[in-house]
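Note that this complex is displayed minus one protein chain, with the remaining chains in position.
Labels run A and B following the written order; every chain starts at residue 1.
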Amino acid sequence: MRFRDEYRDPARVRRLARAIARTVTRPRTLMEVCGGQTHAILRFGLDRLLPETVTLLHGPGCPVCVTPVAHIDKAIALAGLPEVILCSYGDMLRVPGSSGDLAGARARGGDVRVVYSPLDALGIARREPEREVVFFAVGFETTAPANAMAVWQAKREGLANFSMLVSHVLVPPALHAILGSPGNRVEGFLAAGHVCTIMGYREYEPIAARYRVPIVVTGFEPVDILEGVLMCLRQLEEGRAEVENQYTRSVRPEGNPQARRLVAEVFRVASRHWRGIGELPESGLVLAPAFAAFDAERRFGPAAGGEEMDAGCIAGLVLRGERKPPDCPAFASRCTPERPLGVTMVSSEGACAAYYRYRHAESLRR
Amino acid sequence: MCLAVPGRVIAIAGEDPPTRTGRVDFGGVIKEISLAFVPEARPGDHVLVHVGFAITVIDEEEARRVRGWLEEIEGMEAGEAESDDALS
Partner (left out) sequence: MSGGESPSWNCPLPEAESEVVRLAAGGGGRAMQRLLEEVIRPLLDDPELARAHDGAVLDPGGEIAFTTDTFVVRPLVFPGGDIGALAVCGTANDLAMCGAEPLVLSLGLVLEEGLPVAVLRRVLASVKTSAEAIGLRIVTGDLKVVERGRADGLYVNTTGIGRLRSRHRIGPAAVRPGDVVILSGDVGRHGIAVLAAREGLGFETMVATDCAPVVAPVLALLEAGVAVHCLRDPTRGGLASALVEIAEAASVRILVEEAAVPVREEVRAACELLGFDPLHLPCEGRFLAFLAAPEAERALGILRNFAVSREAVVIGRVEEGASGRVLLETPFGQERPLDMPSGEQLPRIC
């Protein structure tokens, strides 16, 4: 596949690993923000190609992982209503709520449908006018334009039977939270390349300046990630703290103007509770007043309450990069993808799931 | 969920920008994708696709340029290897 295979070339990867080893002069701790990057690192063993002095911590960039329990519970409740078709991205199906998940709701007869795109949910609403279609709109800034377009088209067509349960989060407040935390060890970030494809990277400049950390906008393939690491380490060695762009084939400084305009029209920024982390100001998106009619919480009642995860679950610490999954006593024993205690073990972008899938067998070997 | 897949635009349909779609070839698999956010996309362009939407047109120039930067590193390595040889 073009624009993928060449970024997985083993020779380039090894060359970059050697360049990194030559560059770093003392222990450095970096964090990759996006769960997709975490998975790539573990799947391709990129962390093991780095010298011992470089530590990669895994960040909270897994929107599925940070969706509040209240929203999961609301989605499950809606799925139980006979008139509702609950449409969702596949990742959300086994995320545990207070009791049970959407897959369980489906097994009990709820009409839960996995969609690839929010436009598919719109299509279902057009084809089934007697049913209420609710789309569970989860994601970071990457997904916001797509979700916005679905609502925008619904309004334009006057589609009365379509609404969205919105649980959108934004990346920069998470970086503030991590960098502002007293125990923070992160010295540099690999920013999420697809979030920045939409948003650009101007909003990271104040963060880099305020906390004096290099931030490198990075892609998702092995070559991208190692290039991002190299660029970040070079900044640290040279005493710089700037925003740089590794992912230039996809990211422009201003991002995607059409996408940003639509998001600004359809959504408003609001405070959000991040599962495992807590309330972060100005960290999420809600529907703007002009589109409030399409808000599932207006139509069916607000998402509220919900109990946090099992006491044995350290997902919050994992999401903030303060622990790694193998540190958790429940990892791969009480907590597995089939019987997860928390969301980081369930989500396709969760750090615990990544370690379980790509690493745990070795720890069992020893 | 943040994953976006690269594909090549084969054909474009629709005049109305928000509903403009393209048939995109992902290495032999073809899917109809919304081009609402990439009004500049033309057949033959490569795009990155996320949940059914193209979110950017891939800049081939930039892709080539970064590879050039890598060659600078290779040059450094080759230089070092030579000087290592010279020492041995």
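Note that a residue touches a chain if its C-beta (ideal position, glycine included) is under 8 Å from a C-beta of that chain, and two chains touch if they have at least 3 such contacts.
Just so it is clear, the structure is predicted and the values come from calculations on it, not from any experiment.
Participant: Of A:Pro222, A:Gly276 or A:Gly350, which residue touches the hidden chain?
Facilitator: Considering the complete complex, A:Pro222 is the one touching the chain left out.
Participant: Given that one chain is not shown, which residue among A:Leu81, A:Ala103 or A:Ala288 touches it?
Facilitator: Candidates A:Leu81, A:Ala103 or A:Ala288; residue touching the omitted chain: A:Ala103.
Participant: Contact with the hidden chain only, please: which chain A residues?
Facilitator: Looking at chain A, the ones touching the missing chain are residues 1, 4, 8, 10, 13-14, 42-46, 48-49, 90, 103, 116, 120, 222, 337-338, 348, 357-362, 364-365.
Participant: By the contact criterion defined above, which parts of chain B meet the unshown chain? Give residue numbers in ascending order.
Facilitator: 3, 5, 26-32
One rule holds for everything that comes next: only the chains that are shown with their structure count from here on.
Participant: Measuring centre to centre with CA averages, how many angstrom lie between chain A and chain B?
Facilitator: 22
Participant: So in the complex, which bits of chain A are touching chain B?
Facilitator: It comes out as residues 1-4, 6, 12, 15-16, 18-19, 34-36, 61-64, 89, 91, 116-120, 138-140, 142-143, 145-146, 149, 152-153, 156, 192, 194-195, 197-198, 220, 223, 227, 246, 248-252, 256, 258-259, 262, 347-349.
Participant: What residues of chain B sit close enough to touch chain A in their complex?
Facilitator: Per the touch definition, chain B meets chain A at residues 1-6, 8, 18-19, 26-27, 34, 36-39, 46, 48, 50-53, 55-56, 58-60, 62-63, 65-67, 70, 73-74, 76-77.
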